[in-house]
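Every protein chain except one is present and positioned as in the full complex.
Moving on, here comes chain A:
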């Protein structure tokens, strides 16, 4: 990460600009800050290097932060409320994170039980996915395998959410742990071959590093599209098909 000074002030601005008019306008609500912290954390968990094992300490700390936020949100009931907010900046933030999350949901929709972390890196390819993500947001979740992402959609039942959330977090840990010997066969049978395509990986890494800046909405919307376009197209056709069915029903 190449940072010159500090770019964004999330929670940071509070002490400095308290009391000034401009400051009051600029301070986002606590809920919004918390949500953006949650989004940032989820993205961090997903953006792991593909060639080298992710840092377990860092992943654990981020995951604990996510749990903390989720617990707090469950306690004050805002976990449920996210779904009901439909206008304003809040929903835009939600779209931001769900945009990312949706791409991996797409992978899940194909029925592959690919370990979460290897899937996420492919997700940042394909602008086409963006449109489908917006359509997805209105449809109830169809994904069979539960994952972290689907949790953002299934807001109706917070108790259930806690379970799926936990389970999804666990999935991430399983992948971070790099699979027990039992799952070696699974590892080889279910991983998408394009994972090993060097071009795909490198492209994924390049767009990942761009992601890392977390420059708010702009970054997420300008993902690069390169190598696995053909994969995206076939995936999208399937996705469209699924959405069609849902919408008709």
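Everything that follows uses one rule, which is that a contact is a pair of C-beta atoms (placed from the backbone, for glycine too) under 8 Å apart; a residue touches a chain by one contact, two chains touch by 3 or more; residues count from 1.
Basically, contacts and distances are computed from a predicted model.
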For the chain that is missing from this picture, which UniProt protein name fits: "Exosome complex component RRP43", "glutathione transferase", "MICOS complex subunit MIC60" or "Serine/threonine-protein phosphatase 2A 55 kDa regulatory subunit B"?
"Serine/threonine-protein phosphatase 2A 55 kDa regulatory subunit B"
Absent chain, residues of chain A that touch it
1-12, 14-16, 34, 37, 40, 44, 51-53, 55-58, 60-61, 63-65, 68-69, 166-167, 169-170, 173-174, 176-179, 184, 196, 212, 214
